[in-house]
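Here the complex is missing a single protein chain, while all its other protein chains stay put.
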Amino acid sequence: MNESLFTVNNLWILVATVLVFIMHLGFASLEAGFVRRKNTVNILFKNCMIIAIGLLTYWACGFNLMYPAETFAGIMSKFGFSSFGLALPEGAGGLIDYADGGYAYYTDFIFQAMFAATCCTIVSGAVAERIKLLPFLVFCTIFVALSYPITGMWKWGGGWLDELGFYDFAGSTLVHSVGGWGALAGIILLGARKGKYKGKKINPIPGHSMPFAAVGVFLLWFGWFGFNGGSVLSADAGAVSLVFVTTSLAAAAGAVGAFVVSHAMFKNYDLSMVLNGILGGLVGITAGADLMSPGAAVLIGLIAGAIIPISVVTFDKLRLDDPVGATSVHLVCGIWGTLAVGLFGSSAGLSQLLIQATGIAAIGVFTFSFAFITFYIIKKVSGIRVSEEEEVRGLDITEHEMEAYTPDLSNAAYELAPVK
Amino acid sequence: MNESLFTVNNLWILVATVLVFIMHLGFASLEAGFVRRKNTVNILFKNCMIIAIGLLTYWACGFNLMYPAETFAGIMSKFGFSSFGLALPEGAGGLIDYADGGYAYYTDFIFQAMFAATCCTIVSGAVAERIKLLPFLVFCTIFVALSYPITGMWKWGGGWLDELGFYDFAGSTLVHSVGGWGALAGIILLGARKGKYKGKKINPIPGHSMPFAAVGVFLLWFGWFGFNGGSVLSADAGAVSLVFVTTSLAAAAGAVGAFVVSHAMFKNYDLSMVLNGILGGLVGITAGADLMSPGAAVLIGLIAGAIIPISVVTFDKLRLDDPVGATSVHLVCGIWGTLAVGLFGSSAGLSQLLIQATGIAAIGVFTFSFAFITFYIIKKVSGIRVSEEEEVRGLDITEHEMEAYTPDLSNAAYELAPVK
Partner (left out) sequence: MNESLFTVNNLWILVATVLVFIMHLGFASLEAGFVRRKNTVNILFKNCMIIAIGLLTYWACGFNLMYPAETFAGIMSKFGFSSFGLALPEGAGGLIDYADGGYAYYTDFIFQAMFAATCCTIVSGAVAERIKLLPFLVFCTIFVALSYPITGMWKWGGGWLDELGFYDFAGSTLVHSVGGWGALAGIILLGARKGKYKGKKINPIPGHSMPFAAVGVFLLWFGWFGFNGGSVLSADAGAVSLVFVTTSLAAAAGAVGAFVVSHAMFKNYDLSMVLNGILGGLVGITAGADLMSPGAAVLIGLIAGAIIPISVVTFDKLRLDDPVGATSVHLVCGIWGTLAVGLFGSSAGLSQLLIQATGIAAIGVFTFSFAFITFYIIKKVSGIRVSEEEEVRGLDITEHEMEAYTPDLSNAAYELAPVK
């Protein structure tokens, strides 16, 4: 491959890395908007630490666990836990070119590292407003350092699911439903927020800022161009442009699907449903974004969007309290998108559908078990839920000793009070 | 053309697509900031649906209407309304290369599709706080599916204005003033917000969040690098870098122009004027961003910025109530920028100026008539304005049954109230 083409392929993956990075702000904004005012600092703090933990653990061991030189039967890396160390790899300028991959060694690392933290961010939203900070960060470290790279290796590291023919282009299952399974385990072990379910009654607990939620969704869509587009792993004009089209149309159709179904169900125009419908469409297209025609992408997105209000209501009926709808968006639509690879596009077929179901089930069982056991051990050791008083007062005051916003009368209050 | 150059040209248009996409968040933030708290969910909801409608209608018919293979005398497409359908176009990997265009078929589609929704977003801000949701979305669908691509074809699709020599590099007229004419039609048919004009008195109705308005303007400037830079339709180093310089300097000069003139007029430092001054500078340079020297760009931006406070005051004197100043920014500065192509830069000259005026007039007459008639029919059929009571209570509660922000006392209120 000539130098120019290598450089442009590599450049696109780096630009995609930047776009995936900003998804972490998208998640932070979305989750901050969907929680109550009194837990806003807490969710922002968690999102800052998650990206830090994600990058550092991926540097320390995740990358080598996920893309190992040798494995045990495609299930585990033979030499995880070797870090990059303090010295530059040998070779010209610290660069190890991939013979035919079309991008640099460090490009590979940083693009993959940006993905890794995502699964924890998904958990973060679902367990918000009642989980203890430090135990949650311990869970994240373990989950992103071990669970995510192990199942990631099964497919993207050339493991047994890859050999089976499982297809997951950019991670409907490997990233999104992995996060969703972790979220589900957390929700079950934590229990619902105080006051959410009272006998047969479900009390909606509205988020404190819809503008921040909307900013989050737009930024996630923005970043998804890198998430899906970068997963082409080159700047190939035909492939990347197709992925842009399928990704955008699925998101747009997700909005429409959620709009129509939520209006039929609730007789109003529910912004949070449309926002999650967009995300559902994006998660849904992710597994097959490179295989679908524009029309198939519209269908996949439409169905994903329609799933959202139904799923949100169902989780509430099951008394599974998810403040931001992360399980509906990432778990349910992640499964839908992975199955859609067997139903639509150039890959459709019954055998492919069965393989997709196998991958979903295998990764689901492993991840849910891993997350459940990890959360369970932490719960036994240190507890994972804040006290009732802390929950009522809010985590911002009790864990962080600060508030997200100063009161509206701050002019008077902060000027006069501390002076005398 | 060699593969590397093709790939890098295509890549730039895709990256520009991502930048233009985020302008929709820019518009959403700006409009949310400039409306009252009680209508914030409504404006966010509309902006989510507009991007969805824009992409889907452009896929369904807009692209083929705007870039037709054959036309009736350069005025209408001979075969609009053919969708992409559910099957990938034939050819290697679903890709149809343009012989000498330097980018892929789907790249062309998605870049243009991101532009299409913009004109409706411009309308959205101007008619905010009093228009009914569903009728507005119906208007948007018709406007973006038919009106925008028809006049777009006159120039960018190689139609009669293109043959005449009309110049509009990235859409001062084709995008911005088209949105502005639609906004003007809506404003006239809707009437002013309750309480805005009382006899001879003009009551300012301040927006509820200046930070969101500022975020919106910075994001729009950010996206404009893709809007103008991507309109080069290649990654040509000289052309794109010049466009970046002229675009940035015009925006900067727009801020200065609005600062000076608004200070002279109002004797204060008006943030909303400076924000709209930046946008005015950006709209103003858009028609000739590739033709101007940096100095000419500064002049064009300075004048555009100076126009803003004068135009805002003038619209208010005419009792045309535009909550966000969209008509001043997009219509008035769009006209100014299109005329500036005949006054400055390599294209200056009287004959060019007359051609520019012809294009402005032709597109203005068509678009205003189309928008007026469409709004008028919808008004007769279903009404377009909410009831007085709904307007007073706010659209968030009446149309969406939710509020943009929970009250400051949410800690107590939401925790205690629903529990018992």
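Chains here go by letter, A and B, matching the order in which they are written, and residues are numbered from 1 within each.
Note that a residue touches a chain if its C-beta (ideal position, glycine included) is under 8 Å from a C-beta of that chain, and two chains touch if they have at least 3 such contacts.
These figures come from a predicted structure and were not determined experimentally.
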Practice task
Using the definition of touch stated at the top, determine which of B:66, B:138, B:189 or B:214 touches the missing chain.
Solution key: B:214
Handout entry: Missing-chain contacts mapped onto subunit B
Key = 2, 4-5, 8-9, 11-12, 15, 19, 36-38, 194-195, 198, 203, 205-211, 214-215, 217-219, 221-222, 225-226, 229, 235-242, 244-245, 248-249, 251-253, 255-256, 259, 266, 268-272, 274-275, 278, 293-296, 298-299, 346, 392-394, 405, 407-408
Handout entry: Where the missing chain touches subunit A, by residue
Key = 3-8, 10-11, 14-15, 17-18, 21-22, 24-25, 28-29, 32, 40-41, 44-45, 47-49, 51-56, 59, 83-88, 92-95, 97, 103-107, 109-110, 113, 133, 209, 212, 215, 399-406, 408, 410-411, 414-415, 418-419
